[in-house]
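Dumping the structure here so I can ask a few things about it.
For this view, one protein chain was removed and the others were kept in their places.
A, B, C and D are the chain letters, set down in written order, and residue numbers restart from 1 in every chain.
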Amino acid sequence: MSVGLLYALAGAALVAIGLAGLLLLPQLLRKILAFNILGSGAFLILVGLGQRDGGIDPVPQAMVLTGIVVAIAATALALALARQLLDLSGRMRLPEDGPDAGAADD
Amino acid sequence: MTDFLDPLPWLIMLPLAWGTLAFVLGPGRGGRLAIAAIALQGLLVLQLAGQLLAGGARVHAVGGWGAPLGIDLLADGLAAVMLLLAQAVALPLAIYARGYFAAQPKGRELFWPMTGYLLAALNALFLSADLFNIYVTLELLGLAAVGLVAIAGGQAPVTAALRYLLATLLGSGAWLLGVALIYGSYGSVSLAILAPLVGADAPLAATLAAALMLAGLLLKTALFPFHFWLPPAHGGAPAPVSALLSALVIKATFYLVLRLWLELFAPLTTVAAAQLLGILGAAAILWGSALALAQTRLKMLVAYSTVAQVGYLFLLFPLATLVPPDAAESAVQGGVMQAVAHGLAKAAMFAAAGSMIVATGRDDIGRLGGVGAHLPLTLFSFGLAGVTLMGLPPSGGFSAKWLLLRAALETGQWWWVAVMIAGGLLTAAYVFKVLRRAFLPVASGDRVTRVPRTLEFSAFALALAAILLGLFGAPLLALLAVGGAA
Amino acid sequence: MIDTWLPVGVVLSSFLPGLFIFFLAESRIRLRTALNLIGALAKLALIGVMLWGVLNDHEYVFRHTVLPGLDLVLKADALALLFVTLSAVLWLFTTLYAIGYLEGAPHRSRFFGFFSLCVTATVGVAMAGNLFTFFVFYELLTLATYPLVVHRGTEQAMRAGHVYLGYTLGGGALLLVGTVWLYGLAGQADFVHGGSLAALPPETAGQLQVVFLLLIAGVGVKAALVPLHGWLPLAMVAPAPVSALLHAVAVVKAGAFGIVRIVYEVYGVEFAQSLDLLTPLAIAAAVTIIWGSLRALFQDDLKKRLAYSTVSQVSYIALGVALFGPLGTIGGLVHLVHQGIMKITLFFCAGNYAETLGIHKISEMDGAGRRMPWTSLAFTLGAFGMIGVPPLAGFVSKWYLGLGALEAGMPWVLAVLAASSLLNAAYFLPVLHRIWFRPAPSAWPAEHIPQRGRWETAPLLLLPPLATAAAILLVGLFAASAFSPLDWAKLIADREYLQWTP
Amino acid sequence: MDALIALSLLAPLLVAALLWLPAGRAPGLRLAPWAPLPALVLALAAPAPFELDLPWLLFGSRLGLDETGRVFLLFTALIWLAAGWFARAWLAHDARRHVFAGFFLLAQAGNLGVCLALDAASFYGFFAVMSIAAYGLVVHDRSAAAWRAGRVYLTLALAGEVLILSGLLLAAGAHPLAVACLILGFGVKTGLPLLHVSLPLAYAATPIPGAAVLAGAMIKAGLLGWLRFLPLGEAALPDAGTAMLLAGLLAIFFGSAVGLAQRQPGALLAYSSISQMGYIAVAVGAGLLAPGLWPLLLPAVVLYALHHALAKAALFLGLGVAERHGATHWVLAGLALPALALAGAPLTSGLLAKSALKPALAGLPAPWGEPLPALLALGALGTALLMLRLFWLIRRQTGQPAAPGRGLAAPWLLALLGVAGLGAWLAPTPTWQDALEAGAALGASWPIAAALALAFAAVRLRLPAPRIPPGDLLLPVERMLAALLQPGRPLPPLAAPPSMLPPPSAHPARVEARLRAWPLAGMLWLIGVAILLALLAR
Partner (left out) sequence: MSRAVAALVVLLAAGLAAALGLAMLDLPEPAVRLPARVAAKLGDSGVDHPVTAVLLNFRAYDTLLEVAVLLLALVGVLALARPHAARAAAPAHPLLQTLARLVAPLMVLVAGYLLWIGAHAPGGAFQAGAVLAAAGVLLRLAGLLPAWAQPGLLLRGGLALGLLVFVAVAVAVLGQGSLLQYPPAAAGGLILLIEAGLTLSIGLTLAGLYLAGTEVEP
């Protein structure tokens, strides 16, 4: 088992963790973080599988760089929205994810 | 010089450029620029369509490298049809938006840049022949759409935008996972390179990639039961935004489903999977229509109508998968026709709904009295759009239904016939729910104000286009046939 | 070239004014009236040209491909012109009547806009050259008439509109399925004499029977075949000119006409007979005839009684179609025209009573003949025509239907005709009795229009029914003359049966 | 001659149209009585068989006169003329006289047209116009009795129309049921048993001139229908013939018997008509039974029709005169002439008609040839009794003149002249000779004598006259119908109109809200991925 594949397997685990977090955590900041974990897992898989035979593959690396920037952009927007929601509703969660109010549950 | 005028790159660069310029120009500026540019894009698409009809599908190797090293743009019939739809919807909506935001300034500051990026993303997506590039376009599209939903501010839109963002990110995440698996399996992300490599003996990774990518797209396309994010997002945004989103954005992801299903993953498809998509589509039709009928807010009704109409799109899969080529062709034609018709009609419907809301000052179906008297053209547009959605002739929606019905009857899958018929009747029920209210006189205490002419006429243009599509659908199908996607 | 565009011109001559009228301000009465009348007269002129051509064995065909294998065809043949002419002429009268009827009412632009669209759809139905085109205009008709049905905007009207839509759209859906199925089985085929399906392999017979059922059920909704008739009596809440048009020309007739086309020019009457389809159709029509009459008997609301009468009368057309042989054909076709003239007269008159005196119920009609003799005269002619009293229009229809029944070897149909005539008499004569023989009450329910000199009501309300009433008499009395509806029906039957008579 | 035909038919119609216009009322009323004059001229002057083809009319019509038609037209026009003339005086003070005149003229046009029509469609057309217009005459008084009479009359008339139409159509298709339909359809008008119930009511309720044309002229239109459309002399139809013969016989006796039990002269005369038409039905039935006899029967039937039409019209008019002038001797003397004629007294048209009938009937095969003449003679006794009863009623009821009655005498006289002369003029010579035979006179006299004796006895013994309401069998039927159908009660709806909107329920919305929750939505999505994976992997 090459290092690349190991990275990829770790990525799979991160995907699962991120996924569960994204779906189950009601608090928005955590949700957004979970999404980042999910994304990171995907990036790891992309790079790891590309290099599973040991050689360096610049193509997935470049893709991942692109992907990271995209993820940053998305995260920024998500955070801005969450912040806005907090300001407007005083809550850091989506209404369908539980009724308990209060900004305190961070 | 001919290279210079190649429509393919310009279709992507032009909206990027005018979107950025609109941002530089400052808040609320750039509307006129946008309209001019979209008109130019429209001409480019027409030129492209001409080229395709004359010379077949076209590939544009960005950077001159060619796949698999570089990224290819592919313009075949299917892509051209979608491009045509995008510009055809965008132009009237741009004109509409200028008038709308003049009357309803909330959210106008950054509408134009975002719309520019949205259109760039759409055009890029339709033309892309590279899985990873598609991922980038998906993200561009998703963020633009989310930004537009939130544009007017307020708790409900922001909530909806956030939900939409998370959903769309999950969808793109799944896509990216799929891309990673595909790259790992085959070493390329170019559709042209991959197509011959993926076979019925594909490894688990490819199948898993197919499942993830399709599921991600279904989520982004808001197919029942993954539609939860759509109604609040589409129903809460300003009218021009709702129109763009319902008409185009979900069509983009549907387009990808179609491409994957018919081309890349065609060897993996099974009748059972196709039936599953069909069942979800049928459920969407019934569920969306039922909820549309239960709405009291006009835009929510229209949004749920989108949920229902998306269902029709997915009926094409059981009708086109592993059936005789005649029926399959008919089904694909029907599905694409439905996408185009729904795009035009739903844009018209949201635009008309927006005008009604501006005129009555509230988003309430029960208080639409007087609209028929004061905004006849708008109501007429709403009605025409409704005709298309109901699938009544002559309209694009009817042509679509016709083709789908034909495929269903030819393949003996009569249960889809029943679904389509029931869906049409349910559609009629909720469309007329609006119409009949609008025919009533103004309720005492309410007043209906005039809206700018541009609002009325742009909505009408869209609705009319949806109708004319029914009368002149043959050229569109001829275009669709280019490149053999269908 | 001009031959291609004449049918289109006929369609557009009401479509374009209709569109234009939508966007006229309420106050532009003169312009609106002018548009309406110019459209109606232009249509008549175009039809006149085509009538002459068709008489000389000319056909006018317009063809446009919508999708590959799906053509929109407008064809002016003898059968189409029968219906087109009826629609155009009655449209003119109804427009005049409606101008008088709606004087001062709100939303007139909308009303006349949809009114024109409604006629557009009707002539489209008439000139449809294939099943798809027929379906297109059939659905357009549904949409154009709905706003007219709910025009008053009352709760009752809304409910009626609801039911109307439910029925008609449902029917349209059945028609659509049938059409698609048929196209799948046999490909695209224009309406031709003798039909186009006889050449299909025999194993498709079962499917063809199912398709026939679907198609007939589809058009049967508009033709108000029992049990698909539920919408019609409710739809009478519409303003009188609408009811008049709905019952006489547009909706129910479109359905009936559809039956004609399907039996004669899709299946072919001989082939339909060989598939055993005609007798069930005849039975359905017979049941409808009797049931409609029975229900009419128990209505006190005048328009409702007329509506049930329509249910009954329109099925005469279906009955004629189902009678295998030229005489039945003639009877059915001529009734298409005659029922239109008669029923429009009756509804005009019902509208006059309501508008002038506020009379809506039969129990309020005592002595109305004294106050409104001309209207009542027209009503009387219409009613007698319906009963089939010679020499009025209805008699001609019944005569040929009876002959056709014998020719087709279905003498039981005569019993149906007889029973129906008696029932017609049973529900019309009491009305006439009240009008003419009962003393007038001291005050009318709500006298809106006072007697002005010789005019018992507004001139525009009075002249159209008188004209159509005169037509009832004339088409019956001069049935054998050239250019009478009967003459034209014979021409059609000649052409229809020439194809297959050995 | 063509113009005269047109004028005969159009004259009543034009005058009726004139009456419709308020301005034309006065001149119309003045012209109304003379409307049948062109027809009368036509009947007298036209060459016997002549035809006029009108291919543009209805289904291509043929109007004209043959011998039968000419006789019918003659007496029809004469009766209408007399009645119209009579009506002008009779209704001089009636506010609605123009209405009466209008219906009168319409019915007249129909009746004249019936005589002139030579094709089925136009015959049927005129017949229908006549029948329906006559409703206006029946209900003219607007009394309860008139309404009832009108309702019954119209119901039966329409049933008759429908039967006739069916019969005509069936005949065109040579269907066996055609004859039955035609017999019954026209039988409504001629008062065949069971179909007769409207006659007594109608005759009693209609104003005198109306009753005169109903009983005199219009009833004969039904007969003409038989003559025109039954295959008389062409084919033997034993079943139909026998049935009709029996029905005729029944009518003869039943009519007389029930007529005797009447209190109103009008009703009595109606039953007399039923009875008299029975003779004709017997003759027509005989014609169906034995086609060979028809050449002999036809003139007799026509003569009988003429005789009965004129006599009955004269009786009715006389009834009117008696009512207005009181039953003076002169009036009674005038009434005696048609009454005797009906009873078949010597030297009357009645005897002529019966003499013409007898030899023809005697030629019938067994079992009819023998008993029939005797039965007919017995019938004459009934008729004579009826006439006596009529005189009795007139004397009892018209004690005081009800209203001034100037101008009634002249038209009555015209009718009486017709009774006296027309039959004699038109009867073929052999009939004359038969009638003048002493035996015939004697045979004709004994029923009258016997009747007188019976009547005398009855009066002496103060036998209570039985009482049967006019319309006899109608009453139980009416009661039954009234119980069955209560007009105005709506039938239950066939099915409730389907409601398109599901009841507003929060349920879908609740489900929708749950679907929005991330764990559930995400779970569904993951399941979706799993299912897709499972389905895609083959």
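In the analysis below, a contact is a pair of C-beta atoms (placed from the backbone, for glycine too) under 8 Å apart; a residue touches a chain by one contact, two chains touch by 3 or more.
On a predicted model such as this, the values are computed, not experimentally measured, just so you know.
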| item | value |
| --- | --- |
| Chains in view touching the one left out | A, B, D |
| Listed residues D:A236, D:A441 or D:L526, member touching the removed chain | D:L526 |
| Residue in contact with the excluded chain [from B:A34, B:L52, B:I71 or B:M300] | B:I71 |
| Touch residues of chain B, complete complex, unshown partner | 1, 3-4, 6, 8-10, 12-13, 16-17, 19-21, 23-24, 26-27, 60-65, 68-71, 73, 107, 109-110, 113-114, 117, 120-121, 124, 132-133, 136-137, 139-140, 143-144, 146-147, 150-151, 153, 158, 177, 181, 183-188, 193, 197, 203-205, 208 |
| Touch list for chain A against the chain that is not drawn | 5, 8-9, 12-13, 15-17, 19-20, 23-24, 45, 49, 52, 55-59, 61-63, 65-66, 69-70, 72-74, 76-77, 79-81, 83-84, 87 |
| On chain D, residues whose C-beta touches the chain left out of the figure | 519-520, 522-523, 526-527, 529-530, 533 |
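Simple rule for what comes next: only the chains that are shown with their structure count from here on.
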| item | value |
| --- | --- |
| Where chain C and chain D are represented by their mean Cα positions, the distance between them in whole Å | 37 |
| Whole-Å separation of chain centres (CA-atom averages), chain A against chain D | 100 |
| Overlap residues in chain B, where contacts from two or more other chains coincide | 163, 166, 170 |
| Touching two or more other chains - residues of chain D | 500-501, 516, 518, 521-522 |
| Chain B partner contacts - residues on chain D that touch it in the complex | 500-502, 504-505, 508-509, 512, 515-516, 518, 521-522, 524-525, 528-533, 535-538 |
| Interfacial residue positions of chain A with respect to chain B in the complex | 8, 11, 15, 22, 28, 31, 35, 38-39, 42-43, 45-46, 49-50, 52, 60, 63, 66-67, 70, 73-74, 77-78, 81-82, 84-85, 88-89, 94-96 |
| Residues on chain C engaged by chain B in the complex (per definition of touch) | 22-23, 64-68, 70, 72, 106-107, 109-110, 132, 135-136, 139-140, 142-143, 146-147, 150-151, 153, 158, 161-162, 165-166, 169-170, 172-173, 176-177, 180-181, 183-184 |
